[in-house]
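Only a single protein chain was left out; the remaining protein chains are all shown in position.
Chain IDs A, B and C follow the sequence of writing; residue 1 opens each chain.
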């Protein structure tokens, strides 16, 4: 049986087959943003009965996964920002992770995030088994300056704000007895700020996590400890924390100059 | 608190930020191969005590994940080939999955595979908890003709064969009392075929899964049923099966003309 | 003066600077089409008083340049098709010209074409000096099969046909005393076939070059002679000719099987 098989082997030329591979590399010395998004999480959140418009368990699970990503890729990822079923990871300009090959960087981060999400699901949803495997997709974008990178982060936080205003109104309307279709129509083209007042939503007292999303970073890095250990994450390198803060204004960045230094 | 934040929003211009995104698309009318690989599975397999050189539980878990991928992406993926901790998925030439955007295709497949791997782990390793989240990376390659696609698959199966010969010898040497270093040295540059005879390995009676890897495909597609249902995987569309077969020679392909038609 | 300069040299690290270069390569084993277009030739043709709608001198100069390109790149380019101020060059699937680097292939062909255009200008426009340097831009597209490549060529010839019908009507209207604006309006959305009859244009007796464009190729290649010489274009390799023929239908291709073999 094997005879013919072994003979055939000699006709295969790996060099030719491999010449079709291409490894597009991300431009050196630019900030890399890897943004991941839940695939069809609208359906996933319904089937797993997420609380609307914001489910603390689901958001905290996302945040825990992001913390795990920053701990695993501690030499390369310096910040992450998440809202709903998306998370953006910022790789430092000088990173040489996987020689900056786009596909490898994206897939490895998406895969590790997914893996953690499934493993830790039961910690946040102890009563509810996963009914099917959740998945995320990912993309990478490069930004040549810190200024534009901050514009990116601002854009995501503005999106968080607008979506949360919309969703707060939408689900209040649904709670008041409207159908989803009616709620949607009533919000089409509406001034959200006004609607919030009309609907008597106490917006400013909603949890800050809903309004400003989640930022993940190392609060204080003890530089002295960085070079003590090799490869492994140094225990005292800087604890990864989750904050719910304004990342559009300058204050946070001025107080944490080491993050995007 | 929100005042300043809301004012800042107006300075963010999403169009500019988005102009940095690029979505490289895979050439139309070419076969797409997405190959995924376990990240640091050498360490993962040691910590989770995989049987060496081949662990049936680990291989069967990989195969189950591949079957799940073919079921989920049933309109687009027509074949998969796996060996050890890698799996190659073949998307048909005409696929328009995610508009052929490379990053989305790769990340969505890697993520779903990973998710399934973690969810089903306990079915194959009931005694052993996952000690940390496993992850996979992925890449995509296009092939412009069926001939070269088959060269690709042959290349992977040849690799399977050579690696399995090497690993069979290596672990036999280790079992006989040699250190890993000694085993490695004794195989450096050796004719594997000869070594197998010397070590009295009954190679041809090893399970065919070890020697030829795993091929995943639909054995018979009932064309009549394809167009009956919409979106959802039609129950009778064609059961996805796992075979351990020679995919280098022409026989299998002649007997399954519909796969790469 | 030089002292400081020489010292500065040591601070420059070419490897880092070069790491920003990327050479995107065109997929192996696919047909490469390089299409060049005159930059602002509308203005160029007015200033150099081209006869409208078709100037034989200008078209023959384009054709001569295309022949020169096929002679220079005789091992790689097998066919060219031109109309108006554009020309498409077909590189054979197996070409390894400049290791298939897109930028080098495009720029070298565009540059040689331009150079020939300027050098040979006086042969076709003996009375008229070039008033400023003409230029062309270029792009490359890959096609994975001969069938799609022929669709590409058909597309260009259909474009030639439609544009020529339009231009014939347009300039007939202008010749009859209408302003360009009026002529344009009168043709907006018109059935060109009908307009041609209305305007009594004897379309089928227009020179075939205007109606079908120009095809450049080797009529008969004497295979026996190909391997006699090295590098240099073998004199008897196959004379490059210009034809004005239907390249949409199968006839031409059946009669010249060696071109896209």
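Operating definition for what follows: a contact is a pair of C-beta atoms (placed from the backbone, for glycine too) under 8 Å apart; a residue touches a chain by one contact, two chains touch by 3 or more.
Everything quoted here is computed from the prediction, not taken from an experiment.
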item	value
Which of A:30, A:111, A:154 or A:168 contacts the chain that the document leaves out	A:30
Contact partner of the left-out chain, one of C:51, C:158, C:175 or C:241	C:158
Contact footprint on chain A, counting only the chain that is left out	27, 29-30, 142, 144-145, 148
Chain B residues touching the omitted chain (full complex)	16, 19-20, 22, 24-25, 27-29
Absent-chain interface as seen on chain C, which is shown	1-2, 4-6, 8-9, 11-14, 16-17, 20-24, 36, 39, 68, 98, 102-104, 106-108, 110-112, 114-119, 130, 133-143, 148, 151-152, 154-155, 158, 161, 204, 211-212, 246, 248-249
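Going forward, only the chains that are shown with their structure count from here on.
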item	value
Centroid spacing, where centroids are CA-atom means, of chain B and chain C in whole angstrom	44
Separation of mean Cα positions, chain B and chain A [Å, integer]	25
Chain C: positions in contact with at least two other chains	27, 29
